[in-house]
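The other protein chains are all here in position, but one chain of the complex has been omitted.
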Amino acid sequence: MGLVAQLCLNTLQIGAVYVLFSLGLTLVFGVMKVINFAHGQFFTLAALLIAAAMPAFTVQLALPVWLDYLVSFVLAMIAVSLLAAALYFIGFERYLRDLVGSFILSLGLLLLLEGIYLWLFTGAPRVVAKVLPGQISLAGAAMETQRLVICGLSLAFTMALYQFVQHSRLGKALRAVAEDREAAMLQGIRYRRTSFYGFMIGSGLAALSGGLLAPLTPITPALGSDYLTKAFIIIIIGGLGSIPGAILGGFLIAMIESVAGYYFDLSYATIAMFALVIAFLLVRREGMLGHAQR
Amino acid sequence: MPSARVDTAELPHTATHRARVGPLLTTLGAASVLAFALLTPDEYDQHLVMWVGLNAVLAVSLRFVLLVGETNIATGAFYGIGAYVAALCTVNFGVPFPLALLAGGIVATLVSAAFGLITLRAKGPYFMLISFAFTEVMRLIYTRIDYIGGNSGIMGVFPPQSLDPLMPALTVLLCGGLVLALYLCERSDLGRVFRAIENNDAIVETIGINVMSVKLLCLILASFAVGVAGALHAHIYNVISPGDFSYLVPVFALAYVKIGGDSHVLGAVLGAGLLTLVAQALEGAGALEQILFGGAIVAAMLVLPDGLWGAGKRLLGLLWR
Partner (left out) sequence: MALSPLLVAQDLSRRFGGLLAVNDLSFEVREGEVLGLIGPNGAGKSTTFNVISGFYRPTSGRLSFRGEDITGMSASAISRRGLVRTFQHGSLLRDMSVHDNILIGALRAVRDRRGRQRHVRDTAELLGLGGLLEATAGSLPHGHQRMLSIAIALAARPTLLCLDEPLTGLNSTEIAVALGTIQRVRQEFATTIMLVDHNMRAVMRICDRIVVLNHGQKLAEGTPAYIRNDPEVIRAYLGDDA
């Protein structure tokens, strides 16, 4: 029983991060029809900034660790948002709905940003101090308290985002544009403004997941790139542009990874996921919950 | 929305001019590169020429599939398959060099056919992402198979000794030949069908052409070219490992196409040449290398949306008047 509980907890925990990260990616695609290859860079920057800022705060302000984390988190989110806005206006706005062009632009950005991170933060892995001490036991499975709390927070954010997309005005606008841009515009939805907000929210989600991950794993400038391949698989399975699809897909992938990773090597898990994608494509071209391609 | 626009409208006098000047200049250019490859004593330069040749095939092959409107990042997987098959042929089975090259091309073609049959029913971003995942997964599979060296890969892949000094020239000839072959396909009726599919595949279906079959053919032809190039790669560098065939290879090739200019095959070649030289110049600069190379790509995308070729055409258009 302990094993099953452990695997479930692992799935939830890994999944929560994947889901938030992939939600951002799928949201940006849905609204802008763009695949941002540099999506992971927002993720990485948030984590790096937190890892760099926290020790400084601990020394300067002598605050408890969890407050350091919170303050650093907020500052990191602000910094990443500024970066996202800048990138949107300088680059992505020009390549709206241009799949290949925006992809190459984002490739350039990936290299550029990763290089800048390497230069600013060096390649040495940074470890964030434990935000919450102790361990918790659930149904025979042990987990660090902070992991559980962070997992809970991630799930809470995911639910909040889902509610936002379903019920808020902007959320509905995002969905409308994703489904049929012209119809949405005919209804008075401002496309360019909605795109911008969609990009900011999507990038914010990447940063959020990066920030939430920061206490849990050593952070290097290459962190985001690893998550990207999985995110691609998740959004294909879930359906490009589909929010519930990204949530389901994220947990599905996390489950495969935690089960396969336990019994086999992690790279087999990725291969298995890919086989799953192929199977999906054979059966349903648009992913589980995606919109049909025009 | 076209992703590989090909020019059909031309000013009359530039059209006739180009009809003569274009092929002439290209032949001259190719001949001089070949001469350089044959005559330059500098090993560094020789390797540079070969590297450009391989990248040119990668770029042109990727652009070839862009003609039907698909972004085929699986190019990287087929490149790797060509390399590994050829390496095994030479090292493990002592197969003659030309046959090893051919084997690389053929196996890559077969795998691409299977891949295409399953995945070409997905379009646009779906196909792009799944081809991306395929390249990544192939790389992971290489690391898992001990017979092909796992993470360490295969060493000692040498062309026949007699050919060794001729490798640069051979590379230029072979790569040039592959590029030319793909270009000729593009200019044929088949190429017109590709462009038609990219414009409006429903129309092509409605006049009796099975679009899926044509897309598959396009993929197969492109994959043969990179399979052979991969086989050549193995014999040029003598060592191959899974890391050589990551998704960065095809993604960079895509950058060569976009930055060089996707409207003409020479744009892809130009992009490959230029960016390879830039990468070479920046080698060993650590983080700065990534910053400058990435920065170059970003700058090119922002300043030259139709690539160098497009910019060059506009410039020539201005001068000609």
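Lettered A and B in written order, each chain numbered from 1.
Simple rule for what comes next: a contact is a pair of C-beta atoms (placed from the backbone, for glycine too) under 8 Å apart; a residue touches a chain by one contact, two chains touch by 3 or more.
Remember, predicted model here, so these are calculated numbers, not experimental data.
Asks: Counting the whole assembly, list the visible chains that the omitted chain makes contact with.
Replies: The omitted chain makes contact with B across the full complex.
Asks: I'm checking contacts with the chain that's been left out. Which of B:L39, B:A202 or B:V303 qualifies?
Replies: Of the candidates B:L39, B:A202 or B:V303, B:A202 is in touch with the missing chain.
Asks: Of B:N92, B:N210 or B:Q280, which sits in contact with the chain we cannot see?
Replies: B:N210
Asks: Spell out, residue by residue, where the missing chain touches chain B.
Replies: 2, 5-6, 8-9, 189, 192-193, 195-196, 199-200, 202-211
As a working rule, only the chains that are shown with their structure count from here on.
Asks: Report the inter-chain centroid distance for chain A and chain B in whole angstrom, where each centroid is the mean of the CA atoms.
Replies: So the centre of chain A lies 32 Å away from the centre of chain B.
Asks: Quick check on the complex: what are the chain B residues that touch chain A?
Replies: 1, 3, 66, 71, 118-119, 121-126, 128-130, 132-134, 136-137, 140-141, 143-144, 247, 251-252, 254-255, 258-259, 286-302, 305
Asks: Show me the residue ranges of chain A that touch chain B in the complex, using the header's touch definition.
Replies: Of all residues in chain A, those touching chain B are 29, 33, 35, 37, 90-91, 94-95, 97-101, 103-105, 107-116, 118-119, 229, 232-233, 235-236, 240, 265, 267-268, 270-271, 274, 277-278, 281-282, 285-287, 293.
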